[in-house]
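Removed: one protein chain of the complex. Kept in place: all other protein chains.
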Amino acid sequence: MTNNQLTDSGHLRHFLTIEGLKRPLLTEIMDRAEQFSSITNRQVKKVPLLRGKTIMNLFFENSTRTRTTFELAAKRLSADVMNLNISTSATSKGESLLDTLHNLEAMHTDMFVVRHSQSGAAEFIAQHVAPHVSVINAGDGCHAHPTQAMLDMFTIRRHKQHFPDLRVAIIGDILHSRVARSQIQALSTLGVGEIRVIGPKTLLPSDCQTLGVHVYHDIDEGLRDVDVIITLRLQNERMQGALLPSAREYFQCFGLTEEKLQLAKPDAIVMHPGPINRGVEIASTVADGPQSVILEQVTHGIAIRMAVMSMALGSQSELAEGSTP
Amino acid sequence: MTTSISNIDTLLTSMANDIRHQLSDKNILLIGIHTGGVWVAKALAELLGEDFFDGSLGTLNIAYYRDDFTRIGMHPQVAPSDLPFSIDDRHLLLVDDVLHSGRTVRAALNEIFDYGRPASVSFAVLIERSGRELPIQADIIGQSINLTDEQHIKLSNGDSGLQLELRSND
Partner (left out) sequence: MKLQISNGRVIDPASTLDSHLDIFIDDGKIVAISENHEGFVADQTIDATGLIVCPGLVDLCARLREPGQEHTATIDSETRAAVKGGITSLCVPPNTAPIIDSPAVVELIEDRAKKAGRTMVYTIGALTQKLEGELLSEMMALKEAGCIGISNGLSPIKNSLVLRRAMEYAATLDFTLFINAADPWLQSQGCIHEGTVSARLGLGGIPEAAETIAVSRDLLLIEQTGVRAHFHNLSTAKAVDMIQDAQRRGLSVTADVSAHHLHLSEHDIGNYDSLSHVIPPLRSTRDRDQLQQGLRDGVIGAICSNHQPLDNDAKQGPFAQTKPGISGLETLLPLTMKLVDDGEISLKQAIANLTCNPAEILNIDAGHLSVGSAADICIINPNAHNECQPQHFISAGKNSPFAGWLFNHEVSHTLFNGKLVYQK
């Protein structure tokens, strides 16, 4: 499979999925984010790096939080940002999705940040944009959410030094989670010692172990001696499809409580991609407790997105005529 | 202007003297531009003594302020900017290794003003060479030198300390 996320010289052109990216590139994203995060401490919280660039936040699926962090990241880089919320019903045909895209492209957009309810949508858009346009995947269906995964890796790195020594557990709805898929790929690429997924069979993909994880159906066993616990959001609609009997029973079996947290290492950190369903996947006392780094994740999201945006737009110089490498 | 390079220690000593002469009693804050400017600033701080400058050395990484992003993209990573003091209403001494087009200084000034509003900024440079593209000049100069467009001068910091190297494009 060719990796169309990278330029010929191996730089990031689009950011669609973690799959296929090498460890040095993931490390570079985190290192650059580290630099950008210092900007927040200044009086003027922006740099002129992307001055004159136009970034379109193309959200076919609503998400105020993710859109806001992308918007803020773009603004801190001095880019011009447009937010477009396009209801999926208006573009249920592929034809009009392409039409929408080409129309926006005609406005001299340099980058699309795309959120879509269909797996593979960002990939599809990346295949059809003009050569000078970059595409960042802000979540496609159940497939990938690479910037979320990278901000999670960044958060882990801030707290834990060495990835190969870590044992990471992801609890919940892996089957429908683009976040989990990208996290698993990022953790594997960074060489994490053991990745565990914990959940009922109805919420795990049927060939889950082929993703490179150990599968646990018992949360007590799964949490034993882990360094990092990632809880996933449980969508309410999962109760409808006969995947789960009730939120109450889910919390009893797979909710992260203080008692269960005791099974992990004493210095384990607790993460959640948000928004949290308190009392469904995580107890309030844990979400707000001393081991929780959930709000830090939100903060780091901006720096990670600044890093990815600037790297992708920076690689466009390779396509410019008469450029020197 | 000459075309041969003098001994670096001599240049640094002469710069330190000029700084002492021009900027005493101003409670100066010292800022070096990554990477060469930081080396020069450190050397100057050593020559002038611990108490001459107020606080520790500030560093600037102007990568995000450059004007060539669309032409050459992201620069290799260096340490981020670090100004461990408030610059509001303070007198600053900005230091770089080579003043050539003036674009780096332009970028550095822009960045400084995103941190606050200094009372004044002075600029010290080890080598001032020909080829200015902006109306920028240095206050403290180690040596001025006349070079053609094909010639490049570069400061390195190896085992034997700071060294200037003159190269020509073929």
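First chain written, first letter: the chains are A and B, and each begins at residue 1.
As a working rule, a residue touches a chain if its C-beta (ideal position, glycine included) is under 8 Å from a C-beta of that chain, and two chains touch if they have at least 3 such contacts.
Everything numeric in this text was worked out from a predicted model, so none of it was measured.
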In the full complex, the chain left out is in contact with A
May I ask which residue of A:143, A:196, A:238 or A:272 touches the chain that does not appear here? A:143
Pick from A:85, A:119 or A:235: which residue touches the chain that isn't shown? A:119
Using the touch definition up top, pick the residue from A:19, A:110 or A:281 that touches the left-out chain. A:19
Residues on chain A facing the left-out chain by the touch rule are 1, 19, 92-95, 97-98, 116, 118-121, 123-124, 140-144, 178, 181, 205-208, 210-211, 241
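The rule we apply is simple: only the chains that are shown with their structure count from here on.
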How many Å are there between the centre of chain A and the centre of chain B, using C-alpha atoms for each centre? 40
Sites on chain A touched by chain B in the complex: 11, 28, 31-32, 34-35, 38-39, 42-44, 46-50, 52, 77, 310-311, 313-318, 320, 323-325
Please output the residues of chain B touching chain A within their complex, sorted ascending. 61, 63-65, 69-74, 77, 79-82, 110-111, 113-116
